[in-house]
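Dumping the structure here so I can ask a few things about it.
All protein chains but one are shown in place.
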Amino acid sequence: MSEAPDRPMLTLREVNKAFGGVQAVRDVNLSIDSSKVTALIGPNGAGKTTLFNVISGFGTPYTGKIAFGDVDLTGWAPHKVARAGVVRTFQTPIGFPSMTVAENIAVAIVGQGLGNPWSPFLRWRQDRKVRRDAMAEARDRLAAGGIEGLADVPGSELSPGNAKLVEITRQLALKPKMLLLDEPAAAMATDQIRTLSRLIRGIADDGVGVLVIDHNLGFVLELADTVHVLEFGAVVASGTPEQIGNDARVREIYLGGTEETDAA
Amino acid sequence: MISMSFLATVATLALVYAMATQLLNLEAGWGGMWDLGVAGLIAVGAYSYVLLTSAPDAMVPGLGLPILGGMIGAGIITALVAALIGWPALRLRGEYFLISTFAFAEIIRQLIIIGKDVTGGTFGITFVKRPFEQAFRFDAYPFVLLGITAVLTVVVYLICSRVAGSVYGMTMRAARDNEPLAMATGTSVKSLRMSTYSFVGLLIGIFVGPAFVWFLGALVPSTFGATLTFTIWAALVIGGLGSRIGPVVGALLLTGVSEAVRLIEVAPQQAHLLSAVQPALVGILLIVVLRFRPGGLFTEQKSFARTGTDVKGELKRMRPVGMAAVNGGEA
Partner (left out) sequence: MQNLFFGLLTGAVLAVATSGFALLRNTERFLHTAHGQFMALGGLLGLTLAQQFGPWLGLPAAVLITAAIGVVCGKLLFDPIKAQGANVMLFTSVGLAFLTYAVMLVVFGSDIKVFDVQLGSARQIGPFMIAPGEIVLLLIAAAVTAGLWLLLSRSSVGRSIRAVSSNRELAQIRGVPTNQISSVVWALSSGLAAIAGIMMGILGSTSAEAGWTYILLVLAAAVLGGVSNILGVIAAAMLLGVVMDLSSLVVDTAFRPVIAFALLIAVLVVRPQGLFSFASRKEAVA
């Protein structure tokens, strides 16, 4: 994917979402550039995960539009959003617990063409080849991430930190153009977080736009190009990490909360 | 003295169950769709087959198609019925899907009774023609039927094995394990499940329905009630949900043990006790296996990966359709 010009790739316009009587997302306007890391911070209940869900198709906004380039994604089902190149990770990386890590990654690689009952019989050879190639590519990707030792471990037996890494590796295997990371640094040790930061920066440098939610302020402020602060569903501040880090109002929002301001 | 003929008949029934159990495993074990309506689909397959192949001048008239045509026709009809059921039912999750399939099976059974002009109602259809029946001596035929059923069972086994090793099988298991994640990796879980359900319907119509009809020799609606569904589920749970050989072993074991009971000689007054032994055995086996080996006799892990680890408790971890929920709470 070539370096995209400086025009916003993923745009949210006037997005509103309410459920259970709570206005979870309120008139949000955002742009997420490709090749850049954008961060979304805010206290618990601020609407960050709901926004993720709405973008990735796990919820329809009450009003508003979500566009990727000039394609209107609003209200699309999750699988269509993923196929359009907008890929998300999940906060709790359960993955596919009964399958091995290599199989987990392979699921993302195989694509949709053979996922029907007829293909195993009508396209026998192609099916076998795709599966073999996907498993091989899965192992390559694991090796590139330094975790090839996990390849044959069942998903249910991974430590939380490793599960996170597998989650990111798997979603990356979808070759996304826009990557939404849901609390990638949670439950990770300091050195793992450093590796994670480098990984995410590398992804952005490859041309992918990244949107990150995390509670670890140190991690976020060090990594992001742009930061948006969400409170009660609305964007209350936007800017560079320096601006946000020095913003008095932001500090007030976080005072009294259980946020860590240093990495781990 | 046990007659070989009797053994052949028992083995034939066991194999029919083995096919049904494997197909249930495909949709429930690998696909995560806990279908309590298999008896309904088998009924559709059986009745379709008979009505397609029965002679136009028989007591319950049919289209007079040849055997192979009847099998394929039954397959297509059952696939269509499965699609019809799946369309509303697959929108539901967990217990609701379970119960709606149960309801559909009962509706099918009632419709068969109601449509008595076509299906023979509660009296059913007797004198079903079996393949090659005329060509063999009466006492040799049970072995012929056993052979035919065995071939069909092997075919079903090969089909299920192929599915297990395919991209489709992998995608199915992913959708079963974590539905939102599967969607987030680009899989349309809804269409995957619909096509799986219809596929299972197709195979039930081609293989299980006709084979069951040939074994029974006659069709009555009461055969296709809740007990049939639960017996197949019992065979699956005992043999091991999610494994390839488990369903076969479970079905053979369950049928073998149930039928072996018939060999016990009892006085006529106690004959009615014998009819209670089969359900008692199914019940006890289920309860005991679930208590001491809830994963069943064979596990899924050994069927797919060559890992050293043995993931126990598949049954415990598996959830019916769509239970994994996206955590929308931590906003």
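Per-chain residue numbering starts at 1, and chain names A and B are given in the order in which the chains are listed.
We adopt the following convention: contacts are C-beta pairs under 8 Å (C-beta built on N, C-alpha and C of every residue); 3 or more make two chains touch, one makes a residue touch a chain.
What you are looking at is a predicted structure, and each value in this text was computed from that prediction instead of being measured.
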Would you indicate which residue among B:Thr12, B:Asn25, B:Thr53 or B:Ser100 is in contact with the undisplayed chain?
B:Ser100
Candidate in contact with the missing chain, chosen from B:Leu7, B:Ile72, B:Leu111 or B:Val155
B:Leu111
Residues of chain B (touch criterion as defined above) contacting the omitted chain
88-93, 95-100, 102-104, 106-107, 110-111, 113-114, 179, 189-190, 193, 225-227, 230, 233-234, 237, 272-273, 275-280, 282-287, 290-291, 294, 313, 315-322, 325
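Assume only the chains that are shown with their structure count from here on.
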Centre-of-Cα separation between chain B and chain A, whole angstrom:
41
Partner chain A, residues of chain B touching it in the complex
159, 162-163, 165-171, 173-174, 177-178, 180-189, 192, 195-196, 198-199, 242, 300-301, 304-307, 309, 311, 314, 317, 324, 326-331
Contact residues on chain A for chain B in the complex?
19, 24, 44-50, 53, 56-59, 77-79, 82-83, 87-88, 90-92, 94-100, 103, 106-108, 110-112, 114-117, 119-121, 127-128, 130-131, 134, 152-157, 170-171, 174, 233
